[in-house]
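Shown here: the complex without one of its protein chains, the others still in place.
Right after this comes chain A.
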Amino acid sequence: MADTLKPEAPNPDTDAYAHESELDAHLQTKRMVINMGPSHPATHGTVRLKVELEGETIVKIDPEIGFLHRGFQKSCENVTWTQCLPYTDRLNYLSAMMNNFGFLNAVEKLIGLEIPERAQYIRVIGSELHRLTDHLTCVGATGLEMGGFAPFLLAMEFRELLHDRTAELTGARLTTSFGRVGGSNRDLPEGWIPRVHKTLDQGLALLDEMEGLLTNNRIFVDRTKGTGVISAEDAIEYGYTGPALRACGVDYDIRKTKPYWVYDRFDFDIPVGEHGDNYDRYLVRLEEMRQSIRILRQAMDTIPAGPIIVDDWRIALPPKPEVYGTIEGVMSHFKLVMEGIQVPAGEVYDATEASNGELGWYLVSDGRGRPYKVHVRAPGFPVLAAVPHIIEGKMLADLIPTFDTINMIGGEVEQ
């Protein structure tokens, strides 16, 4: 029977040419459109990403927002300037104090008001505390979504410690509504500074441990290094600010370029990345946390004594003995509570460096006690807008780390 044997059929497991031809063969695929979100474990905000896939490659992606639109701007127009504060808390709910202080700073700029030095220090301390919580949540959640639960738990433990200190300072863990126009509504509590120093010591240990689990982790590095790349020119073009921009190598931080409050008195560095990929964004956030701790320690060591709010009864509430004891006090208190602060007519734009970038406020006042218009330049908005540019043509798996490290927050983007 040997003569009937045909020439051997190509064996795809052994023949080199078979391999090549298989790779070249065109697989018939159909484009698939899938929805990521609006309720998806890996989208921190509620955003819907309509992803068009060819195999596992993303051909087209379309972010859709509006699932957390809560009418922030309209709500602010109906209340006094001070009553806007709770609404600002819930823009970027991870760093409420930075929103509070940014808003107050813009209002004070519109009035033309200089706040007391101690209040400026309190604002720096509050801001840096909440920069830490924001970055911790971002980095922890990134670790979680790359499959590591332990870094998330370590980050949350540090965040809990910071929440405890925040609660002592402001009375609330998350939504602080801290500060008032003209200064601060509360002073630092008794014995608070040593406790924060201790918390930061504990936190640094947790941070080191978390970094040890992530920075050289093969899985984490493979998924983040070289993915989600954006060039410095494109990033500027899109309006990137904050850690996402600095990861591209652009040294831009409002705390340095246009120092507000007392940031020019502290010795701190601005970490700058090189490649603009997810790994650099992660590293920049880690280093920013360490710099925040440096700023916090310096600010707490050098905070001066003095008043915490301006002594002007048209802006700040009069002290309680005056309210109960004098007719002027009662009148000022009544007018401030019922009519609000009489901010002069005009418009202003003011920006502070929030945890995700430039948090800008465009305020218009018509001279009455309520805002005529409040608009927020949310740092997350341009960052989200560039996602199609970053991710189109890349793999679906790259979308998750990219979306994590840009840290878009639904509350502020959708307002």
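Before moving on, here are some points about what is shown:
In this section, a contact is a pair of C-beta atoms (placed from the backbone, for glycine too) under 8 Å apart; a residue touches a chain by one contact, two chains touch by 3 or more; residues count from 1.
Going forward, contacts and distances are computed from a predicted model.
Missing chain, UniProt name from the options "ABC transporter permease", "NADH-quinone oxidoreductase subunit B", "Chemotaxis protein CheY" or "Dihydroorotate dehydrogenase": "NADH-quinone oxidoreductase subunit B". Only one of the listed residues, A:Lys50, A:Lys109 or A:His163, touches the absent chain: A:His163.
When the full complex is taken into account, the listed residue touching the unshown chain is A:Gly66, out of A:Gly66, A:Gly147, A:Gly212 or A:Gly226.
Taking the complete complex into account, residues 38-41, 44, 46, 66-71, 74-75, 86, 89-90, 93-94, 137, 141, 152-153, 156-157, 159-160, 163, 173-175, 410-411 of chain A touch the chain not shown.
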